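What follows is subunit A.
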Amino acid sequence: MTNEEIKLFISAHIPAATFDESGEFLNVIIASEELLPIMKELRSNRDLEFDYLFCLTCIDWKDHLMMVYHLLSKKHRHVIVIKAKITDVNDPQIETVCGIWKTAEFHEREVYDLFGVKFINHPDLRRIFLMDDWEGWPLRKNYVDENMIEI
Partner candidate 1 sequence: MSLLGEDIVTEDGEFVINMGPQHPSTHGVLHLKIWLDGETIKRVQPHLGYIHRSIEKMSENLSYRNFIFATSRMDYLSAHINNEACALCVEKGLQIEATPRAQVIRILMAELTRLSSHQLWWGCTGLDLGAVTPFFYAFREREAIMEIMEETCGARLTMNYMVPGGVMYDIHPNFQKRVKDVMKQIKNNLHEYFEILTGNVIFENRTKGVGYLSKEDAISYGVTGPTGRASGVSCDVRKWFPYEGYDKVQFDEILDNCGDCYARYMVRMKEMDQSVSIIEQLIDNIPEGDFQTKTKNVIKLPKGEFYQRVETARGELGVFIVSDGAASPYRIKYRSPNFSNLSAIDHMARGAKIGDLIAIMATLDLVIPDIDR
Partner candidate 2 sequence: MRLLLTYSFSSLSSHIHAWLISSMGDGMAALVAEMVIVGISLIVFLVPLCFFLGYMERKVAAFMQLRLGPNRVGPKGSMQIVADTVKLLFKEGLTPTASDKFLFNLAPVIVVVTSMLVMAPIAFAKDFQIWDLSIGVLYVTSISSIAVIGILMAGWSSYNKYSLLGAMRSGAQIVSYELSIGLSILSVIVLTGSLKMSDIVMSQQNGWWIFKGHLPMWISFVIFVIASTAEINRAPFDLTEAEQELTAGFHTEYSGMKFAMFLLSEYINLFVVSAIAATLFLGGWMPFHIGHWELFNHIMDFIPSSIWFMGKTFFIIFIIMQFRWTFPRLRVDQLLTLEWKYLLPISMVNILLATLIAIMGWHF
């Protein structure tokens, strides 16, 4: 499918979705509540079949958090970037995509560890890199590190 067809397909499911084609890939920006149904559709639809989630991360834009999912279809060889906007910075929550791509389990734990995004229905949501008693979310822009030396 070309980008235009994918756009049409997504618009049909989520009318509020906005698109950004300035970069290398087609970016689709949606609200965090709409994530799970469209992801399921992207994975299972025969013409799309995005079976490979190759990058899952989060960006802290200070006033909101942006979850970024890079998807690729091994069969059709097309790439799409889904961005889910989380507006609640103090208690960020989003549905997990573990059930769709198994690799998401570790990547979501990483995002939880470093950004504090809580993934609803995640099977094992613990800190992955830092100690369990660590305070704060290091990759947030408002994280204060006492050991940091300003250069």
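Before moving on, here are some points about what is shown:
Heads up, the rule we're going with is that contacts are C-beta pairs under 8 Å (C-beta built on N, C-alpha and C of every residue); 3 or more make two chains touch, one makes a residue touch a chain; residues count from 1.
As a selection rule, all candidates are chains of the complex that A comes from, given by their letters.
In this text, all values refer to a predicted model and were calculated from it rather than measured experimentally.
Touch, as defined above, links subunit A to just one of 1 or 2 in this complex, and that is 1.
Listing the residues of subunit A that touch candidate 1 in their complex gives 22-25, 27, 51-55, 57, 59-60, 68, 70, 74, 77, 101-103, 105-107, 110, 114, 127-131, 138-139, 151.
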